[in-house]
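With one protein chain removed, the remaining protein chains of the complex are shown where they sit.
When the chains are written out, they are named A, B, C, D and E in that same order, and each has its own residue count from 1.
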Amino acid sequence: MEEVNLIFEATKFAILGMGTVFIFLLIMVYVLNIQAKIVGKFFPDKKKEEPTKQIKDDKKIVAVITGAIMAYKRGN
Amino acid sequence: MEEVNLIFEATKFAILGMGTVFIFLLIMVYVLNIQAKIVGKFFPDKKKEEPTKQIKDDKKIVAVITGAIMAYKRGN
Amino acid sequence: MEEVNLIFEATKFAILGMGTVFIFLLIMVYVLNIQAKIVGKFFPDKKKEEPTKQIKDDKKIVAVITGAIMAYKRGN
Amino acid sequence: MVKKLLLLLLFSFTLLFGNEEGGEEFVKKEYHPKTLVELVASFWETTGIKAIIDVNDDEVAIDPAGEEKKLGAFESSVGRIIMIGIVFLLFYLAIAKGFEPLLLIPIAFGGLLANIPLAHMTGPDGMLGIIYNMGIANEFFPLLIFMGVGAMTDFGPLLANPKTALLGGAAQFGIFGSLIGAVALGFDLQDASAISIIGGADGPTSIFIANKLAPDMLGAIAVAAYSYMALVPVIQPPIMKALTTEEERKIKMGVQRHVHKMEKLLFPLIVLLLSILILPESTPLIGAFAFGNFVKESGVVERLSNTMQNALINIVTIFLGLGVGSKLAADKFLVLESLGIMIIGLIAFGIGTAAGVLMAKLMNKFSKEPINPLIGAAGVSAVPMAARVVSKVGAEARPGNILLMHAMGPNVAGVIGSAVAAGVLLSIFK
Amino acid sequence: MVKKLLLLLLFSFTLLFGNEEGGEEFVKKEYHPKTLVELVASFWETTGIKAIIDVNDDEVAIDPAGEEKKLGAFESSVGRIIMIGIVFLLFYLAIAKGFEPLLLIPIAFGGLLANIPLAHMTGPDGMLGIIYNMGIANEFFPLLIFMGVGAMTDFGPLLANPKTALLGGAAQFGIFGSLIGAVALGFDLQDASAISIIGGADGPTSIFIANKLAPDMLGAIAVAAYSYMALVPVIQPPIMKALTTEEERKIKMGVQRHVHKMEKLLFPLIVLLLSILILPESTPLIGAFAFGNFVKESGVVERLSNTMQNALINIVTIFLGLGVGSKLAADKFLVLESLGIMIIGLIAFGIGTAAGVLMAKLMNKFSKEPINPLIGAAGVSAVPMAARVVSKVGAEARPGNILLMHAMGPNVAGVIGSAVAAGVLLSIFK
Partner (left out) sequence: MVKKLLLLLLFSFTLLFGNEEGGEEFVKKEYHPKTLVELVASFWETTGIKAIIDVNDDEVAIDPAGEEKKLGAFESSVGRIIMIGIVFLLFYLAIAKGFEPLLLIPIAFGGLLANIPLAHMTGPDGMLGIIYNMGIANEFFPLLIFMGVGAMTDFGPLLANPKTALLGGAAQFGIFGSLIGAVALGFDLQDASAISIIGGADGPTSIFIANKLAPDMLGAIAVAAYSYMALVPVIQPPIMKALTTEEERKIKMGVQRHVHKMEKLLFPLIVLLLSILILPESTPLIGAFAFGNFVKESGVVERLSNTMQNALINIVTIFLGLGVGSKLAADKFLVLESLGIMIIGLIAFGIGTAAGVLMAKLMNKFSKEPINPLIGAAGVSAVPMAARVVSKVGAEARPGNILLMHAMGPNVAGVIGSAVAAGVLLSIFK
């Protein structure tokens, strides 16, 4: 086992390794792009939640109090 | 070991099993009824807490705040 | 192994044990006193935090509310 | 440099021969230089695509005990794909339908990992195998879950009206009915007993018993148990309505009496003492459950009770799920038995529900205070979902008639009833 | 059908012969058909009533190491009933009197489970045996508890006035006094050493040492340690009052100096380095404790510190309690030794308290700043209860005289002192 040999071996590992990493990630990118299209088609975003934000905030205050009560009860 | 035999065996298991389950629960019901009487005699309920409910609720608010402070402290 | 012997042995253990405990703690006391002096020299206390207490308390109220919101979110 | 390498080699040898006792046995394999083409070719041999495309008969599965088993062509290819399909079905049911996600998600994910070719995750050194040996093989995890469930359970409604416990007994006809059914389907008595506990509608009890009586069917039994528990709102209402009249479903039940703290405190001890006297075989299950409940009701060790109900039960749930999921490997799950188990589980739930309702009708006839027969259906346990279903069906018949707390009595009694039934079956095969 | 059964049988055989390495060895017993009467009769044989009524000499107890031991008639009947009585006494003390419930409840419940006939819960496959092997046999759980206690302890008061640490040393006379007493009562030197650590008033230290020196007496030692720690408010005040004058109890102590963060951070490292230099034998205990304290004082890993103080210590407390409780089985606990252990424990607490108070009186004579002799009593540790008792007795003598923080110094020093004493005893029997 000479030293030069080992570096040569390591270089081959590097080629195999980086190759696999990129193949993996390229396939992943490809699949994710397809997925984004499919999901976008079948699950259109519901963007109408915005106007109800005021109400949600009010609910949040109630929830905070409830949460605190729960936390208190749990703690005792 | 014929098939009919096995079903017959299983039926005997069922008789033993359901018998045990019911004996267990019947004794339990009996013991619990006795316990309720004994406990009722030796530990009469303190029902005078009702009128103090208003105060308790006020305390609860204090407690909620305390609880929240504690929760906050713990979280940090 | 006679009984008297054992009590004598135990007494020797006690002398060794209490001796070690006290030597340990005496060295510890000595080291801690030195440490206190060194730390006092190199890390003088910052005592100017006092006046900002009012502000800290206000922050605490905000923190309590934040804490409760967090507690609520976590709980759900 | 050569000297250093030799020393390293020597050191590796020392390690190799010295590590007999520990978990780790470290062996450095000799590396033979390869050309890049050879390297890629040997890498290709290790890919999953290769394993799926080019099925051979050499692949082995390793179980947590280290036992190797040669896989057939079906098990190592199509079988795995079918299992992955089943796993996705379970994901769908858990996430989209809300079916017992706390256990079905870890179980299904464990099943996914167990079906990965070449990774041997179910072997003694794989993640799932480690978990399995840690707490499933020795039945420790189901007991910890039972402890946590005990710490979460309030027996107040049962104590307020103890005789409703009998409804939790009647529902155990589901267990023994399906025992007979399983034998009729061709299972032997011991396997049939393991399967029949599905009818008890308690996940930990089912896993505990399956592990003792038929560990090779653990995966299918656990999946069936949790799936049907999740299906309670679908399975029970038609049976409940078929066996009761509109008038019966409208029966109102009185306000429950106040239960004293002391009664709640003594209850787990009473149940445990009874199980000691009558059925020591059930004491691991009932003991763990009673311990959790006692810790809760003692009221002086809130931090232990909270830990049992949260950190501890959550950690164990994750592990239990993954460990049980390891039994969803194609070679364990894709057997005819699994289909039988699914069918019997469904029958068991039906029988249990029916028996509970009929028993409640009977009790209503003889009881001074009226008993709404619907609450009998809660006796199957599946806490607290069955009780909620009762309340819902009751409210349909008469809006405002809240049966929830009355149904909780039979509901928690069903847990005890199943543990007793489980103990009887264990004692038979001891 | 017959073919399928044969295949199943074959499969069972494979399982049987293959599982040598794993935790689980699955054997399906052959089932012989029985008449219903035979079935009921054989069921009767497995009941606890039968085991209690019809005592025979055949019953065996299995310990966590798998060792079987034949039980005598006493141990398997009356003995168990006595133990269950003791368990209920511990429940009463823990719940009604608030005596160290965090450990006494799990210990007592473990004791209850350990005394169940026929269930073998303390065997290597039983719940208690699994827990015992997991963390008691190897002393892992006491160390984790000590780590958590370290993360909860504030050494500020000790650092403010280091010389009060000597009071935590004097209280260790309780350990060595009771060592001599135990030998006088007839225990051999090693057993006596294990017992005497009760006088250190630290649960984890006692369990750690008992396990190393006298594992068969672990149950009695742990119960004695925690019981007496709980009895501190009863045992200490009369001794404190008898050894001090009214004037001494009224002594006021100055305000403690501010302690710098850096001193607190370095403290656990200093204590650990000292124990490395003087007494490596004590480093598992002091190391775990110092690690917990260092993590807390570092201030940068709040989440680890919180976990040590909550989820982790709670989980381990549950397991430690159950595991120790497994040693309350009648055959282990109902021996004359236990009575001796209880008596010695009481004496140890008395001696420790007295030595602490007398040492404080001595220091008060030679110290520039006045030292209230009461704070010496806190040197036994039993953190933080002993310090609270000091503060209470002090406030009785002079209302408004708050000694709490001054007593915390000796109190936490007592933990270190006991760990050092424990190390000395271990080094002798090494």
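The definition used in the following text is that a residue touches a chain if its C-beta (ideal position, glycine included) is under 8 Å from a C-beta of that chain, and two chains touch if they have at least 3 such contacts.
Please read these numbers as outputs of a predicted model, since none were measured by experiment.
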item: Among E:Gly126, E:Pro162, E:Pro215 or E:Gly321, residue touching the chain not depicted; value: E:Pro215
item: Residue, one of E:Val149, E:Ala288, E:Ile341 or E:Ala355, that touches the chain absent here; value: E:Ala288
item: Residue touching the undisplayed chain, where the options are D:Ile62, D:Leu102, D:Met262 or D:Ile347; value: D:Leu102
item: Missing-partner contacts on subunit C, residue numbers; value: 1, 3, 5, 9, 12-13, 15-16, 20, 74, 76
item: Where the missing chain touches subunit E, by residue; value: 63-67, 69, 124, 133, 137-140, 143, 186, 188-191, 211, 215-216, 265, 272, 276-281, 283-284, 287-288, 291, 294-295, 298-301, 303-304, 306-308, 311-312, 424, 427-430
item: Absent-chain interface as seen on subunit D, which is shown; value: 1, 4-5, 8, 11, 14-15, 18-24, 26, 28-29, 31, 39, 43, 46-49, 51-52, 91, 94-95, 98, 101-102, 105-106, 109, 112-113, 116-119, 121, 125-127, 130, 310-311, 314-315, 317-318, 322
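Everything below uses one rule, namely that only the chains that are shown with their structure count from here on.
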item: B-D or A-D - the one linked by more C-beta pairs in contact; value: B-D
item: Distance from subunit D to subunit B - Cα centre to Cα centre, in angstrom; value: 22
item: Whole-Å gap between the CA centroids of subunit A and subunit C; value: 43
item: Subunit C-subunit E separation of Cα centroids, rounded to whole Å; value: 22
item: Sequence positions of subunit B contacting 2 or more other chains; value: 3, 9, 13, 16, 20, 65, 68, 71, 76
item: Shared interface positions of subunit D, touching two or more other chains; value: 186, 188-189, 278-279, 306, 424, 428
